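Let me give you the structure first, and then I'll get to my questions.
The complex is shown incomplete by one protein chain, all other protein chains being positioned as in the whole.
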Amino acid sequence: MSENKEHALHIVSPRIYVTIFALLLVGTAITIWASYVDLGVLNPIIALGIACSKATLVVLFFMHVKYATKLTKLTIFAGLFLFMALVGMTLSDYISRAWGSW
Amino acid sequence: MSDNSAIADGVLENAHDEHPAHLRHHFHDVEQQADASNFAMWLFLLTEVMFFGGLFTAYLIYRNWYYPAFVSASHQLSIPLGGFNTLLLITSSFTMAMGVWCAETRRKSGLVLCLILTFILGLGFLGIKSIEYSEKIEKHHVPGFHYSLNSFLDPNSDAAAKAAGDKPLPLDVARHTELYFSLYFAMTGMHALHMIIGIGILGFMIFRASAGAYTGGHITFVENFGLYWHFVDIIWIFLFPLLYLISRH
Partner (left out) sequence: MSDTIVSLPDQSTARIPKMNYLSKENGLLSWLLTGDHKRIGILYLISITFFFFIGGALAGLIRLELLTPQSDLMATDTYNKVFTMHGVVMIFLFLVPSVPATLGNFFLPMMIGAKDLALPKVNLLSWYLYMIGGILVLVTMITGGVDTGWTFTTPLSTHYVNTNVLSTGLAVFIAGFSSIFTGLNFIVTIHKMRAPGMTWFRLPLFVWAHYAASILMVLGTPVLAIAIVLLALERTIGIGVFDPAKGGDPLLFQHLFWFYSHPAVYIMILPGMGVISEVISTFSRKRVFGYTAVAFSSVAIAVFGFFVWAHHMFIMGVSNYAVLVFSLLTMLVAVPSAIKIFNWTFTLYKGSITFETPMLYAFGFMGLFTIGGLTGVFLGTSGTDIHLTETYFIVAHFHFVMVGGMLMAFLSGIHFWWPKMTGRMYPEKISQLAAVVTFIGFNFTFFPQFILGTLGMPRRYASYPAEFQILNVFSTAGATILGVGYLLPVLYLTWSLKYGAIAGDNPWQATGLEWQTQSPPLTENFVEMPIMDHEAYDYEWLERKNLEKQKEVASVG
């Protein structure tokens, strides 16, 4: 066979699922609460930061990526990297349009 | 790597009687088949990331350009409804993960229960979404269909805007709220479409699960669907703060 096995026959226990579930609920509550507080430039950072953390928890535990092969992790990383390139490089055009002319 | 030592015996045709019914002939064994389909599912999810990526790009650009309009427009969304929907989806992700565990540990009735719960939670999400959408339709906040700027030009005429304490927007700023709603409907609509497809497949899976299709050791379908369902949840995890929680202070 060619590559490592995806299913390391590792079955994630329900206890972990419950913990992650609880963490996700807490994260949601914090995010809602934080939007009512004026933290200036930190507001969007916190909101996105919490969202990224929640997404990471779902990916690592609900989607079993913590126990998956290097190939799976590399694949996810490649997708995220390209997503950042799309957003970042497109935004860089928009952000720099208002800068002074040559 | 045991590539050279893991040599299968000569003619593959004769192995017909010895392998599970669900093994396709171009694979050596069920492990390879499950591996391959799992990897294929992840690649499909990558395409979905890039697909939604275009929408997120558009959103970030216009939020950057028209922040005040986006803030006012976002006050039209109900945090209780959106928050509750987030709860429903996160719970459905939990029940789906438990469903996969049930399949892995061959608990048939547990699996069916989890799938049914996921199904109901998903329907609940869509139900609340349709309530939100009909509210928007009533208030003429649907771009392209007699879009009305009244709520933003005169916040006192609108309960949600009044509750949020909005100031009236100048006309040229108020116009840009339409862009917010375009993106709102495009992103939540695309998300809802993915939910509908997921719920449809869940329905199919509930039938098959009660017939024992996934608790005999062949869990690939449930596992891969789980990946899809979690992905749809993750999209919502980002949509919620971006659309509902821009600024409430």
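Residue numbering begins at 1 within each chain, and the chains themselves are lettered A and B in the order written.
The rule is short, and it goes like this: contacts are C-beta pairs under 8 Å (C-beta built on N, C-alpha and C of every residue); 3 or more make two chains touch, one makes a residue touch a chain.
If you're wondering where the values come from, they're calculated on a predicted model, not measured in any experiment.
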| task | From the listed residues B:Leu179, B:Ala192, B:Met205 or B:Ile219, report the one that touches the chain absent from this view. | result | B:Leu179
| Touching residues (missing chain, whole complex) on chain B | 3-4, 6-8, 10-13, 24-28, 32, 35-37, 39-40, 43-44, 46-48, 50-55, 57-58, 61-62, 65-66, 143-145, 175-176, 178-179, 182-183, 185-186, 190
| remark: Even though one chain is not shown, chain A touches it at residues 2-3, 71, 78-79, 82, 85-86, 89-90, 92-94, 96-97, 99, 101-102
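Keep this in mind: only the chains that are shown with their structure count from here on.
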| note | When centres are defined as mean Cα positions, the distance from chain A to chain B in whole Å is 15
| Considering the complex alone, what residue numbers of chain A touch chain B? | 1-3, 5-7, 11-14, 17-18, 20-21, 24-25, 28, 31-32, 35-38, 43, 47-48, 50-51, 54-55, 58-59, 61-63, 71-72, 75-76, 78-80, 82-83, 86-87, 90-91, 94-95
| message | List the residues on chain B that touch chain A in their complex, please. | response | 3, 6, 28-29, 31-32, 34-35, 38-39, 42-43, 45-46, 49-50, 53-54, 56-57, 60-61, 64-65, 79, 83, 86-87, 90-91, 93-94, 96-98, 101, 104-105, 226-227, 230-231, 233-234, 237-238, 240-242, 245-249
